[in-house]
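Dropping the structure in here first, questions after.
Only a single protein chain was left out; the remaining protein chains are all shown in position.
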Amino acid sequence: MKKLFFPLLIAFFALSAVAHYAHWNATVQFILSAVAVVFVAGFLGKATESVAHYAGQRLGGFLNATFGNAAELIIAIFLVKEGLFDMVKASLTGSIIGNLLLVLGASAFAGGLKFKEQKFNIHLAGQNASLMLLGVIALFIPAVFVKTEHLSTHDTMSISVTVAAVLIIAYAGWLVYSMITHKSLLEDNEETKPDHGEEASWSKGKSILYLVIATVMVAFVSEWLVGTLEVFTHKFGLSELFVGAFIVAIVGNAAEHSAAIMLAMKNKIGAAVEIAVGSSLQIALFVAPVLVFVSLFFNQHMDILFSTIELAAIAVAVLIATSISRDGATTWYEGKLLLLVYVVLGVAFYFV
Amino acid sequence: MKKLFFPLLIAFFALSAVAHYAHWNATVQFILSAVAVVFVAGFLGKATESVAHYAGQRLGGFLNATFGNAAELIIAIFLVKEGLFDMVKASLTGSIIGNLLLVLGASAFAGGLKFKEQKFNIHLAGQNASLMLLGVIALFIPAVFVKTEHLSTHDTMSISVTVAAVLIIAYAGWLVYSMITHKSLLEDNEETKPDHGEEASWSKGKSILYLVIATVMVAFVSEWLVGTLEVFTHKFGLSELFVGAFIVAIVGNAAEHSAAIMLAMKNKIGAAVEIAVGSSLQIALFVAPVLVFVSLFFNQHMDILFSTIELAAIAVAVLIATSISRDGATTWYEGKLLLLVYVVLGVAFYFV
Partner (left out) sequence: MKKLFFPLLIAFFALSAVAHYAHWNATVQFILSAVAVVFVAGFLGKATESVAHYAGQRLGGFLNATFGNAAELIIAIFLVKEGLFDMVKASLTGSIIGNLLLVLGASAFAGGLKFKEQKFNIHLAGQNASLMLLGVIALFIPAVFVKTEHLSTHDTMSISVTVAAVLIIAYAGWLVYSMITHKSLLEDNEETKPDHGEEASWSKGKSILYLVIATVMVAFVSEWLVGTLEVFTHKFGLSELFVGAFIVAIVGNAAEHSAAIMLAMKNKIGAAVEIAVGSSLQIALFVAPVLVFVSLFFNQHMDILFSTIELAAIAVAVLIATSISRDGATTWYEGKLLLLVYVVLGVAFYFV
């Protein structure tokens, strides 16, 4: 697989470029660009980790924390540019529930089949739970207030921008807290973290070059993918919500998903949990609010109001994931429960 | 009491049979069949435990887990047959909140008056909480999606059947997990389990015969009880919801209720918790979805959508019960809190 990565990356990138510019069949375009996204997102992830490795622990941690979901952010920016706000929010919802239910569930299930019980740092679990709760609350409050009180568009945007700012402040605080002031408190967990060192097979210069190249590739492929979504959605009678929450979200996160499951099968469930929960936190506390600010540069401004069913899905995923991870251990059955909740949500979104 | 059990069982069964076939006054019919249900449900419970005792640990555990709420299941099937879906859902709701608030509350309160603090296995409490949460989520998601998106009846049934299947898969997984793969993890709790052995005062052959007889008796009495409910409900100006959630549910669970309280007063709070929580789990993850599938054999199909107030009641009961049991210990005051929440819900249902 490792040897084939670059040839496949280049092949699918080239094919989806041809498909895009030669106006091939929409479904073919969609499939090729979706596969290409999986590869370029994986490439971007590796390049980010490699640069982070050379940047030293502190700056590296910051880079990973900020650009870990860069592929998703870039896809979402193109969606925002096209004014496809419903699909943006659906894809953010899908990323959060995908990480907390599909990735965490598959990791705990796959790992649990090999190991009876897999343990991880219980302190971190508690802190993560409170942070996820803040994310849910911050997305939930504006929706409740705006819907029950029928606020004006102007007030809605004011609330959205304030909440977005609060989320970014909370995220920045979390970086300071977990990387500087209380690093030692969470240090015993160090050994279970993904060993980024292993991945750094490239030299420093090459890593930076690859990071630039990967970012450009992601930007191109994202635009091609976004361009096919509307035709594809209508052709198969799917809703924007379903395509955003399940297809775009899974494609954008595929690289992380496979990494987490691999780690769990090596009994490194702590690292898998960190990928899944950390990625969800980044989406809720960083990517979502950044997109609100990004939209201010375009004609149409995106508020931070998620729909009732999106909020229900996020709340449900956070509740069950925190309930299961609170004891700092996972088993195959807990993984299965998470996957079953994902199935229930998938079916419900499909019928909407 | 033990000596009088069989005479009373036969007397009330016979009386309610006469009342039914001779068309006595509806209220008298209702009262006699309700009392008869208490006795035959108790008889069925004892027979199930006795057969389980001879079936060996594994199959016996499975029997207890599957037929522990057989009386309720049979009553509910007759309600489904009559198309009284609202009352079915109300009685399931009532069973869940009755077990989590009334039974657990009365056990903790009664036990707490005698013993300062009563402890039980904290691991099991965590697992139970996650499972109850899955049950709440699985009942909550279809209701939110169908109501906010105004789905068609066809889509509603598709979602209902899928969710029902997911719940049964989750329940089956739980049986495998708790009885086979992770039995040893929960083994330290063994001593607090109800000692089914004690109850096995009958021979193997007698136990099986009694199980068959008890099932037939429950089936008859259930039909007689269901037949009186509509007249009784209208006569006293009660809602289907109140009768289902409080009267049917208490009658169907009376035997378990008294057993749990007795155990708590013997300082076996772990066994009482297991009866209360285990029974709730069985209702939510097994009885409710089985009824959806059973309804497919009748003319009218029952969906899995509970009303807002039923979901609120279930969510509230699960929240407070898991909050109180999370620390693996109960006191009289915690029992009182559970009972007070039950009172609040009872009053609210009464006025609907």
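Letters A and B mark the chains as written, and numbering starts fresh at 1 in each.
Convention: a residue touches a chain if its C-beta (ideal position, glycine included) is under 8 Å from a C-beta of that chain, and two chains touch if they have at least 3 such contacts.
Because the structure is a prediction, the values reported are computed rather than measured.
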Problem set entry | Of A:36, A:52 or A:170, the one touching the omitted chain in the full complex | A:170
Exercise. For the full complex, which residue in B:168, B:213, B:265 or B:316 touches the chain that was left out?
Worked result: B:316
Problem set entry | Contact with the hidden chain (one of A:58, A:116 or A:182) | A:182
For this session: Over the whole complex, note the residues of chain B touching the chain we left out.
Result: 116-117, 307-309, 312-313, 316, 319-320, 323-324, 326-327, 331-334, 336-337, 340-341, 343-345, 347-349, 351-352
Seminar exercise, completed: In the full complex, chain A touches the hidden chain through residues 123, 126, 129-131, 133-134, 137-138, 140-142, 144-145, 148-149, 151, 155, 158-159, 162-163, 166, 169-170, 173-174, 176-177, 181-182, 185
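Keep this in mind: only the chains that are shown with their structure count from here on.
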Problem set entry | Centroid spacing, where centroids are CA-atom means, of chain A and chain B in whole angstrom | 41
